[in-house]
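Of the protein chains in this complex, all but one are displayed in their positions.
Per-chain residue numbering starts at 1, and chain names A and B are given in the order in which the chains are listed.
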Amino acid sequence: MGALNAHLVPAVDGVAYGLLLYVAAAGLTLLFGIGGVLNIAHGTLFALGGYLAATVSDGSWSSALLGLAVAVVGGTLGGAVLAVGTAPLVERGELPQALLTFGLALVGGDILSTVYGGDEHPVVVPHAVNGTVHFFGHVYPTYRLMFIVIAAVLAVAGTLVLGRTRVGALLRATADDRAMVGAMGYAPWRVHAALCAAAGALAGLAGGLGAPIIGPGPDTADKVLMLSMVVIVLGGPGSVLGAFVAAVAVGEIETLGVSISSDWAPYLLFGMMAAALIVRALRGGLGGVGIAMPGKARA
Amino acid sequence: MSAPTSPVTPSGSADPSVETEPVMPTVRASQTARTILSSPRLRVGAPATAAAVLLLIAPSTFDGYGIGLLSKALALGVLAVSVVVLAGFAGLPSVGQAAPFMVGAYTAGIMGQHGHGIGVVQLVCGAGAAAGFAAVTGLVVIRTRELAFLMTTLAVGELAVAVAGQWHSLTGGTDGMYGIPPVRPVPGTALLDSDKSVYWYVLAATVVVVAVAWRVLRSPVGKLLLACRDHEARMRSAGHPVTLYQWLAYVAAGALAGFGGVLMCTVNEYVSPADGSFANSALVLLAVVLGGATSPLGALLGAGLIVATRDWLSGPFPGHGPLLLGLMFIIAVYALPNGVAGVKVRLPRRPGGSA
Partner (left out) sequence: MTGVIEISGLTRAFGATVAVSDLDLTFAAGGRHAVIGPNGAGKTTLLNLIAGELRPTSGRIRYDGRDVTRTARAKRSRLGIARTFQQPTVWSSLSVADNIALAAWPHAGTRGTWRRRRYRTLSESCERHLETVGITDLADRPAGALAHGERRMLDIAMALAADPRVLLLDEPAAGLTEQGVARLLAAVRALPAEVTVVVVEHDFAFVSAVADTVTVLHDGKLLATGTPAEIAADASVRTAYLGDLGEPGVVEEVR
């Protein structure tokens, strides 16, 4: 019971971390599963959101909200750059687009490190939530708890949009058959641009909101990209529920796993991803994209 | 990308030197340039001869720094040839080839630190370890396609780098392994402790391994891979064990990459997780793009070009290496109109088609 207690706080931390990854990975999945683009600049957009939020917020609620808004706008603009950059390459396939996003990631990362330097940039959280909360005899950082609530709301909202609205249906249809959606009268360029902007906005939002958890720094972009990809691979490309479970699992590994044994955590990540790939490959291939809603069978 | 379609040229005038794709009439100038560089037949044309001359006179004309740079370019060139095998011939555009490269480099580093300093032994062991790494990771990677394949190879590469950074006891962690002692090529020869001697060794090893790879790719084995790239489903219908071929190609490419990694370790006398970074994987992919997807020679030239350009530009713009590489990528992707120089992603299986 003692051991359980000692690990309860990191475990809650893990949920927060996992939810952050879930929101972050959503942006990557959006472009990957629906837009057919492997956005290697994803981590860079996250970092951008974090840097912008850290620059603006200075401890007051208004600046925190402003910081978040700036992060989202920044991410959206980044997404717009992505849209413009990849638009001429859409017929040429995934590899040219992926390479382009890599070029943009390199350029963007260099700009960020030039402007902000090579140090970590801790973000100032509004004073009210900058403390701890006592809960059942344990001490939790307030911001993490608040974040869990916010992220959970976001996740549920996103799932509802995807599953219940016309926009969501359109997104899922595009994931299954891009050409068909074009034939239905939705200008492919507009859809592509909207997807890029949305993915950028999500990444920026995640970066800004999650800055107290994964702070902006020189390694943030790579780390977030890698963890997002692990979440997608573990959860199954396009599976909403799978991504959620995977995100929490990865979050726990990065927090609880590290607190239990900091040496083994990266191997655990590697091993889990390998295991997931093997299981999925044995069951029949990973080629599919598209969105699988929980509870609905895919054709 | 494009399915095999009826070509635009009339039947009688198909250019036999363009073996990778049907000719499109749109951008002839770059097409011609590409043709020169991308011919799989060893056209010992101007670029190849110039490169050969350069490589031979380099030790006497360049300073230590320049010779070292050339050696590094050769090591990366071998990695680029492994991408030619995978992406150009087998149609598997891996963006994680720097991972087996890093495995080879660490193998050489560990061997060196434990007193096993025979060059050829390090090369064999490094290539073998990398091949083993590729054999295991290939089992899952091979079963993915298109976008999932890109993501999986990227993820495998990134995780390998993370593991390398974590495994202090074996790899020295994120700081890397310093001070790896110089090697002697074969027992009884002199220690390679100067830039020049290392250069000749690296050059000789590169020439040998690329020549072997080139011969194999020009043999019926290369035809098998090209056919898998062109139309995998048709190969299966014809009775070929395509998955086996692809896995073998993946392992062979891993061995090649590991070979290059050993060379890099010998040149730098230092190994770190950065050797396996995505930047390296992407750099050699760009080299293959520039040099022509099915040309090992072109890949070597491409690697040299990128390394030289990056170095030359880092003079006036110090500390902005990533920016320059990124700009090179962006320019290259737009400037090469016929897809990424014939590096075709395999035909989409879904009727809707990929982007």
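To be clear about the criterion, contacts are C-beta pairs under 8 Å (C-beta built on N, C-alpha and C of every residue); 3 or more make two chains touch, one makes a residue touch a chain.
As the structure is a prediction and not an experimental result, all values here were calculated from the model.
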item: Missing-chain contacts mapped onto chain B; value: 4, 6-7, 9, 11, 14, 16, 18-22, 219-221, 223-224, 226-227, 229-231, 233-242
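The rule we apply is simple: only the chains that are shown with their structure count from here on.
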item: Averaged-CA centre spacing for the pair chain B and chain A, given as whole angstrom; value: 31
item: Of chain A, residues touching chain B in the complex; value: 32, 35-38, 40, 85, 88-100, 102-111, 114, 176-180, 222, 225-226, 229-230, 232-233, 237, 263, 265-267, 269-270, 273-274, 277-278, 281, 285-289
item: Residues on chain B engaged by chain A in the complex (per definition of touch); value: 1, 93, 95, 137, 139-141, 143-148, 150-152, 154-155, 158-160, 162-163, 165-166, 278-279, 282, 285-286, 289, 320, 322-323, 325-330, 332-334, 339-340, 343-345, 349-355
